[in-house]
Structure formats: C-alpha cells, structure tokens
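Every protein chain except one is present and positioned as in the full complex.
Presenting chain A:
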Amino acid sequence: MPEIPRLAPDRRRAAAVAVALMVGLGDPRPGWALEQPDSPPRPARPSRPAAPELAAALAAYRTYVVAQADAFVRETARFVAAVQAGQLAEARRLYAPARAPYERIEPVAALFPDLIKRLDVRGDEFELRERDPAFVGFHRLEMALFTHGSTEGLGEAAERLAAETVILRDRVAGLAIPPAKAVGTASALIEGIAATKISGEEERYSRTDLWDFQANIEGSKVVFTLLRPLLADRDFVARVERSYKRVEDLLARYRSPDGGFQSYDNLTARDRNALKGPITLLAEDLSTLRGRLGID
C-alpha cells in the first residue's frame, strides 16, 4: 500500500480557510466593494484598485491554490492505491476526481514545467508518442486503465505519480504567486478549454473531459469572484457572470446520476459548439481582466 500523505496542521488550517472562502464566494466580503462609477464595456484605460483590497484577494487566492494542491495529493493517493491494489473499476472511477483539484489550478502548477512534464503530458508531445519511455504521469495511467483495461505493471508509474503530487504541493506551498499570474489564471484556464478541452483531446482514453472542463471553470470563477469587488464596470461583471452561468448550465445537462459526468463521446458536434459560445465570450472578456485591474 502506498503511504497516504498526511496534511501538516498548518496546511489543514489553510484548507479550512479556503473552504470557508469558497462557501462565501457568492457574495463579496463586506468592505471589499469599491464605489466607482460605471465604465464602458471595453475600458480605454484600466482602473487601478486600491492595493490592500487587491493584496487581500491575492492572498485568498493563494490559500485556495494551496488547498487544491493538498486535495490533489489526497485524491491522487486514493487513485494510486486502487491502481496498486489491482482494482480496475475503482481506479477508473477515481481517475477523473483525482485530477479535478489539479485542473482547478493548472496554470499555477504550470509554473513548474519540469513537474508538469511528468504529471500531465499527453503522449503526442513525445518523439515516440505513446510508446516513448518518457510518457509517464496521469495520461500514461489513463491509457493503460481505459484502453488496455488493466492495472498490470502500473505499480511503479502510479507510485511515481503520487510522489510528484507531493512535490507539486510542496513547491506550491512555498510559492509567492506573481499577481499577474494569479489574475491571469482566470483566463488561462478558459484558454485551455478552448484549445484542448472542446476538442476532446485532453482525456482521449477515459473520455472524462467534462470533469476537467468543470474543474477549469470552477478554478477560473474563483479568481474572478475574488476580484469582482475590485471591478468597476458592472456591465462587464454581469456579462462574465452570465457566461459562467451559461457554461455551468450546459455542463449540468451532462451530469451522471453518481455526481460525475457522462462520457464526452455523448456530446454531438452541436453540443460541443454550444459550449464554444460562452467559452469564447469568457476568453475575450477575461483577457481584459489584468488590464482592468492595472496589473502588468
């Protein structure tokens, strides 16, 4: 059995704070709202929020990221345990949930490209494609579990995967996320959906793309919601929230009875196109987020 990493007490506290934040995310915290006049849909010049409010939002986001990195370690350990125990069905079931915390903070994790290469790269980025010995990580296990239908010989790869998640958690915990990166995460996650999720390339063996989709949206919306009180343009805020809601409503149609998602194969070309609309709108709108906050 793999050792399940335990949370240090300070991490547990961080996680608790983040969870509390998540619960309250629907409403801006008292004192955050900035009294500013409405600005036009596309600002000619960004408005500059007061530094303390922005700093508080960024600190809250950092807490969220660390909590997700913790959850990633925890969920991956469960998945890895099932792989190592030879429980194929259980391993398949735990695959997508294990990835969700990572998909919520993927652009932050991407600050460590060496780690990502071992965690989350698809076979087609290697010279020998899926047969390349360097093809390891989640998608290597995904291919074995969902295409080959076996946990045979995956023990070592699974153990390495669990170890990588701990390294990621430790690095993230020690990381001061640059403000531009933190704010940029809101749009970077949407760009990821537009580039590889809509096409169904990401989870090509398991067809669990909608899990990633949902997690990306959640991660993006956390950033936006933390920053919302700092945004003067109410039309912009309303438009972005409509787009998030539109995507969430569409995704809700594809929920499975167990709380997960249907296979991405079930979506027709028209279904996928319907997702493209609000995703493209979000991508365009959120591309102005850093500028609106005056962050370089």
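Please note the rule applied: a residue touches a chain if its C-beta (ideal position, glycine included) is under 8 Å from a C-beta of that chain, and two chains touch if they have at least 3 such contacts; residues count from 1.
Convention: contacts and distances are computed from a predicted model.
Among the names given as "ATP phosphoribosyltransferase", "Kynurenine formamidase", "ABC transporter permease" or "Deferrochelatase", UniProt records the absent chain under the name "Deferrochelatase". From the options A:86, A:149, A:178 or A:277, the residue with contact to the chain not on display is A:277. Residues touching the missing chain, restricted to chain A, are 42-46, 243, 273-274, 276-278, 280-281, 283-284, 287-288, 290-292, 294-296 (touch as defined at the top).
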